[in-house]
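Can you read through this structure? Questions will come right after.
The complex is shown incomplete by one protein chain, all other protein chains being positioned as in the whole.
Chain lettering (A and B) follows the sequence in which the chains are written, and residue indices restart at 1 in each chain.
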Amino acid sequence: MNANLTVGALLSGIEIAGTLAFALSGFIEATRKRMDIVGAAAVTFFAAFGGGTLRDLLLDRRPFFWVTHSGYVWAVLALVVLGWLWMRAARPSPPAWPMLWADAFGMGLFSAAGTGMAWDAGQPAIVCALMGVVTGVFGGVMRDVLCNEVPAVFSDHRPYAVCAFVGAWAFLAVAVADGPGWSALAAGIAVTAGLRLLALARGWKVPGLGRTPP
Amino acid sequence: MNANLTVGALLSGIEIAGTLAFALSGFIEATRKRMDIVGAAAVTFFAAFGGGTLRDLLLDRRPFFWVTHSGYVWAVLALVVLGWLWMRAARPSPPAWPMLWADAFGMGLFSAAGTGMAWDAGQPAIVCALMGVVTGVFGGVMRDVLCNEVPAVFSDHRPYAVCAFVGAWAFLAVAVADGPGWSALAAGIAVTAGLRLLALARGWKVPGLGRTPP
Partner (left out) sequence: MNANLTVGALLSGIEIAGTLAFALSGFIEATRKRMDIVGAAAVTFFAAFGGGTLRDLLLDRRPFFWVTHSGYVWAVLALVVLGWLWMRAARPSPPAWPMLWADAFGMGLFSAAGTGMAWDAGQPAIVCALMGVVTGVFGGVMRDVLCNEVPAVFSDHRPYAVCAFVGAWAFLAVAVADGPGWSALAAGIAVTAGLRLLALARGWKVPGLGRTPP
């Protein structure tokens, strides 16, 4: 009971940190494209909730995460206002590594949770893995499409979706052996986040399609 | 009864005028991007019905507006053919203000109606307001994404989504006090359209994100 509470609190912490990291990536991208504050709010919102919402549309799940937990919508709006005040004040940029860690663990949690929801809905394994990747990655894809960019996750040669894909299979392996519970969730998060952080530290590259990858 | 009929006819008129204004914005944007008539039809269709359709997908409502009222689909196709003939004949552009007024009242109606549908579905207030904004604004966002542009509503610094957002709260305030009926709808339309027309007349700007807003 006590252990479950601790695990629950830990997962909530990862969820909050991950959502804020996703949201912040949207705000930063909107800033780069010189959007106004309305555009920043929209792109931030899509970056934070787009992946989970697309997964829920595909799995026909209602209500959406941000409908059940509508406090998150207020949090994203607050983040936009705070970010705007921060930029007005021309403060120095915060260091990058906390956001990279929050993003890595958040993506791990969202991918594992997305894989688990598809599993609970009785989907085939490859579809479960895809739903995990969609959950973790498509907020960023929507962010980039709305900013009129080729999605970074498709073209920057840095492992991201691949980490979510491998982590989804780690979730599925444990889920087959042991049920889709805490242990599967932990395996998915650990593999996804671990691979992601290792890839960043080692500078691993996703291969390109041409003969001379950049 | 008689009053209700008059109100109903008025709302139908706003709906038709607003849908045509939304559709026309799609046709004009397709022209600017040198699309062919197929592209013009598609972009016109998304501009006219995209916002309401996204709202219905998110709220899991069926059938869509344009399925129930499939005459609107024919009207949009007719608008594309007429617009094409008009451009072939190289007539002078029509004056802009009727379209701005039709757009402002149409957006007011669609936002208030979208807010009301989310309210009827029992969503939290902030989600109702977002659904109102989505209904009024996302046709234009889809139009711009299909035209490979950064959505104008995110970056042109002209108040548009903000008007819909404030109007949605006006709807909600009256709906809490008096039920989600004619009076709430009227409040939503009046606040959204009034703010929008005032913003255009006064040249109000939505703040940017940098230190030197354009």
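Everything below uses one rule, namely that a contact is a pair of C-beta atoms (placed from the backbone, for glycine too) under 8 Å apart; a residue touches a chain by one contact, two chains touch by 3 or more.
Computed from a predicted model, the values in this text were never measured in an experiment.
Touch with the chain omitted from the figure is made, among A:I16, A:L100 or A:V127, by A:V127.
Contact with the omitted chain, checked across B:A9, B:M87 or B:L198, is made by B:M87. Among A:L100, A:A173 or A:V206, only A:V206 touches the chain that is left out of the view. Only one of B:A23, B:A47, B:V133 or B:L146 touches the chain withheld from this view, namely B:L146.
Think of the hidden chain as still there; on subunit A it touches residues 57-58, 60, 123-124, 126-127, 130, 141, 145, 148-151, 153-157, 160-162, 206-211, 213-214. On the side of subunit B, touch with the chain left out of the figure occurs at residues 30-31, 33-40, 42-43, 53, 57, 60, 62-64, 66-67, 70, 73-74, 83-84, 87-88, 90, 145-148.
The definition used in the following text is that only the chains that are shown with their structure count from here on.
Distance between subunit A and subunit B, defined via averaged C-alpha coordinates, is recorded as 31 Å.
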